[in-house]
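Note that one protein chain of the assembly has been removed; the remaining protein chains are unaltered in position.
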Amino acid sequence: MARALVNIPKTARRGDVIEIRTLISHEMETGYRPGPNGVLLPRDIITRFTCTYNGVEVFSAELFPAMSANPYLVFTTVASESGTIALTWTGDNGFSQTETATIEVA
Amino acid sequence: MRLPGAAALTLLLASPLGAEIRPDERRSDFHQMSPETRAMQTDDTANPGMLAVLDGEALWRAKAGPAGRSCADCHGDARITMRGVAARYPAWNAARGTPVGLAGQIDICRADRQGISAWPAESRERLAVTAYVAHQSRGMPISPPGDPEMAAARERGGRLFTARMGQLDLACAACHDDNWGKRLGGTPIPQAHPVGYPIYRLEWQAVGSLQRRLRNCLSGVRAEPFPYDAPELIELEAFLMQRAAGLPIETPAVRP
Amino acid sequence: MLVSLSRREVLLAGSAASFVLAVPALASPEEMNEAIRRFTSGAETKAGRVRLDLPPLVENGNAAPLAILVESPMTEADHVRRIAVFNERNPQPNVITAHLGPRSGRASLSTRIRLANSQRITAVAEMSDGSFWSGTADVIVTLAACIEGA
């Protein structure tokens, strides 16, 4: 499993715009780079990221080889209710990882 | 520096080998980086090196070997027991009669306490545990140990630092003592203090050790790099840590 | 030239990153414009409302910090639906396409991208009224002096 670093506020007031910061370990092999033997290494990247808030998608992104290794993504969402925020990264070679965090909204 | 045309003999020739960096001028390469790269290091939620630190924390607690023993079983909470340790390495290992780097000490622990083989040089696991241990010393000044045996190792490292090597016939000191702050191509030459290893280097797109960096430099002057864990690399590290004494540990540092 | 340099031998100096050395053919501004046309389905793109922040000088093309902020109230009636980032000198013109909505609260996005070379980066935002707005930033990638040889 890839190591992920997720930063989501544990508490917020209803209506606050909160910032979600994510970092996940992944080489993001571009598919354009030759290996030691001169043959191109096959592409191996994360192609998609989604964020759901109590099951509803609030943010998503398609990623391309021009994204840096160990992709870093910061975006915002409105703290609407207490519950679970789930982040999912999927990609080449069956890569799939989900991290969840709970948020208390008062 | 622009020299007048009359200084014919010295023109085209760079300045001669000078002295060591004055203590009051010593500083981390952190200060030569762009504000963006500095921010990448100082914000733990943006620093990709923290992924290795987190990996290391999990490995610290993982039981391994025939005895099913973890690092934590002997050392307890690394945040307390490992604080300041990285600032004192490389250290003299009396039992083996040799200076040992932090990663080398982890190898020894695995062999002697866990009964398992060392992780390969530059493996994810070895870098992760080293980064986790070194991270516990973040902010603490580099404090090399005073053993006389280490003094001898440092002296050998210092001789390597000032020895010309490779097809380009350059010594480490030619750049990092005598010309730091100037530009090699587009890149400012750092003073080269090993304050933040293992570092996340943007060029590598990964975390790596000081030994990897030293081997890069040797390749750069077209010299044959010393193999990983060669005594020469440990001695160079011991010399560099003495040269950087007093500067705070930054692990995991980010560098371009 | 007497001996051709292999990747292994290109030790001191070289281009911004292994990314660039590896790339046989890079995208062009035309390909980037084509990718933008695909994103907008040919609709007109107006300059403005999109602030794209990239440092003018990047120390290493492997990780250039990029931040986007689009002017929008982000309400049900008026919000940003998508933001896409394009480049003109990497092997392919797309970088990232993000999907947002009123629940985003703010139309902002920060990430790190690869730049094979000094170039212009373009961000395009699709608004809920179907209009497209764009912002650009020029970035210079410093040539690394010491790159890993082996």
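Order of writing sets the chain letters: A, B and C. Residues in each chain are counted from 1.
Criterion: a contact is a pair of C-beta atoms (placed from the backbone, for glycine too) under 8 Å apart; a residue touches a chain by one contact, two chains touch by 3 or more.
Note that contacts and distances are computed from a predicted model.
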The complex's invisible chain, by UniProt name, from "Thiazole biosynthesis adenylyltransferase ThiF", "Probable glycine dehydrogenase (decarboxylating) subunit 2", "Multicomponent Na+:H+ antiporter subunit G" or "Sulfur oxidation c-type cytochrome SoxX": "Sulfur oxidation c-type cytochrome SoxX"
Touch partners, limited to displayed chains, of the chain removed from view: B, C
Omitted-chain contact residue, chosen from B:A153, B:A174, B:V195 or B:L247: B:A174
Residue touching the undisplayed chain, where the options are B:A62, B:A111 or B:A163: B:A163
Option touching the unshown chain, where B:G65, B:P145 or B:G186 are the choices: B:G186
Hidden partner chain, residues of chain C it touches: 1-3, 5, 8-14, 118, 140, 142-143, 145
Interface residues of chain B (partner: the chain not displayed): 1-3, 5, 8-17, 163-170, 174-175, 178-179, 182-187, 189, 218-219, 222-225
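The definition used in the following text is that only the chains that are shown with their structure count from here on.
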Whole-Å gap separating chain A and chain B, where each centre is the average of the chain's CA atoms: 31
Approximate Å spacing (C-alpha centroids) for the pair chain A, chain C: 18
Residues of chain A engaged with two or more neighbouring chains: 68-69, 72
Residues within chain B bordering two or more other chains: 205
Residue ranges of chain A in contact with chain B within the complex: 3-5, 7, 21, 23-25, 27-28, 68-70, 72
For the chain B and chain C complex, residues of the former touching the latter: 33-37, 39-40, 168, 184-187, 202-205, 216-217, 219-222, 225, 256
For the chain A and chain C complex, residues of the former touching the latter: 17-18, 30, 32-34, 40, 53, 56, 58-69, 71-78, 80
